[in-house]
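With one protein chain withheld, the remaining protein chains of the complex are depicted in position.
Residue numbering begins at 1 within each chain, and the chains themselves are lettered A and B in the order written.
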Amino acid sequence: MYSKGLAPLAAATVVTITAAFAMVFFYAPNDADQGFIQKIFYVHVPMAIVALCGFVAGGVFAIKHLRSGDSSWDLRSYVAIHLSIILGVGVLATGAIWAKASWGHWWVWDEPVLVSFLVVFLLYCVYYPLRFSIEDPDRQARYSSVFAIAAGAFVPLNFVAVRMAETFTHPRVLSQTGGDLPGDMRLTFLVSLLGMALLFVTLWKLELTAKHASMQLKRLRNRARVAA
Amino acid sequence: MIAAARTILRKDLLIELRTKESVPAMVLFSITVYVLFHFGLDRDSLDGELASGVLWVTLLLAAVIGVARLFAAEREQGGIDGLLLSPVDHTALFVAKATALFLFLTAVELVAVPAFGLLLLGPGLGGAFPELFAVLALGNLGVAAVGALVSALAAETRAHELIVPILLLPLLVPVLIACAQATEPLFRQEAVTEDLGRWLGLLTLYDVVFVLLSVAVFDFLLED
Partner (left out) sequence: MPALPLDEAGKYVAGAYVVFLALILVYVAIIGAKIARIERDITALVDAEDDE
């Protein structure tokens, strides 16, 4: 049920990501200020954007779950959040690499997007202990959905708050995240973003299929045990 | 709904008045944390952003204690099932718990804020009022709404004392940012009001979002 369209999607992902890599290294020019290091942004920023959209999508699926009571929405929500947390690790890692390359420290508080991402990441890490410490499966799904909705609403609020704070304490204007990119950089960035988004959806469908199959297997096995 | 909320609220307030469990502990905790900061920072008096930060971090940590205890009575005596079986609007439960938390926080701050002024605040509290009231009020409202939601979320988990802090504190980061930034100019040697409207606006936005959201989802936490 979940694996419909998975193969062409995977193919599209591979093509787009390969194209993106090619563009990053062969097409996009070196940034005037930052030089070669700026190329980190073609992986760091799309990952961040996709992860945040994944968190919000998790919240949307959670709303659908609560309204319909259909647990397949909860599964979609869980996988979306789970994948976004993994991407989040990548965002923080590539963000740290960028910080080390640009400022010489493995972490800086200057970039409001990175800082708010850290807060969001810390929040979503609680999803696992919360979810897995509730034993009743129906309650587990419902409480996880409530969390996903609250956390999803929190994401934009948090970004606004951190941005407001950082503009006061660090009035440095860091314009790498896309404000006025020249044409060829912008195209490369968009292709990278598309590739990352396709990757997310592919992996999401892949994991949904695997989880669904393993749930059905468990059901079959229980049925066989009862029949025997 | 209002009547039901008032009844539950009165019960919670009576329990607190009788047992004096949460509020005194929160006050004691706050003052202890001030002492910790004194030793940790090796400072006798703070002003400006350091003062603002110490005050708000302390209040938030104290709030965590209050949130963890919010559904304690129900959990320990199996009372939550009693509440669920009665035809009470679950929104009423949320309103009652959030109001109780708001009142507890206010009670704690009645002691903890003057204590801060006494122990650590260089310039003294005089210049910070009346603006500090507004910040405290809006901040408490946000903490109360989110705290009630988190308390309910964590109530049925096995490890709830562990979950409440790590769940509550990231959610309160915007509140901390707004309150600390709003209070910082109030705690300077020459207290001024700077950008207060901006931070109060952020707090109001946060409060509106989370009160509405909590009311909307609270039902799903309690149905069974």
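Definition applied: a contact is a pair of C-beta atoms (placed from the backbone, for glycine too) under 8 Å apart; a residue touches a chain by one contact, two chains touch by 3 or more.
Quick caveat, the model's predicted, so the values are computed rather than measured.
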(message) What shown chains come into contact with the chain that's not displayed?
(response) A
(request) Based on the whole complex, identify which of A:Ala19, A:Ile97, A:Cys125 or A:Val160 touches the chain you can't see. (result) A:Ile97
(request) Spell out the interface residues on chain A facing the chain that's missing from view. (result) 21, 25-26, 30, 35-37, 39-40, 43-44, 47, 86-87, 89-90, 93-94, 97-98, 100-101, 199, 203, 206-207, 210, 213-214, 217, 220-221, 224, 228
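By definition in this document, only the chains that are shown with their structure count from here on.
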(message) Centroid from C-alpha atoms only, then distance chain A to chain B, rounded to Å. What do you get?
(response) 31
(message) If we count contacts the way the header does, which residues on chain B are in touch with chain A in the complex?
(response) 146, 149, 153-154, 156-159, 162-163, 166-167, 170-171, 173-174, 177-178, 181, 195, 198-199, 202, 205-206, 209-210, 213-214, 217, 220-221, 223-224
(request) Could you please specify the touching residues of chain A with respect to chain B in the complex? (result) 66, 119-120, 122-123, 125-126, 129-130, 133-135, 139, 142-143, 145-147, 149-151, 153-154, 157-158, 160-162, 164-165, 168
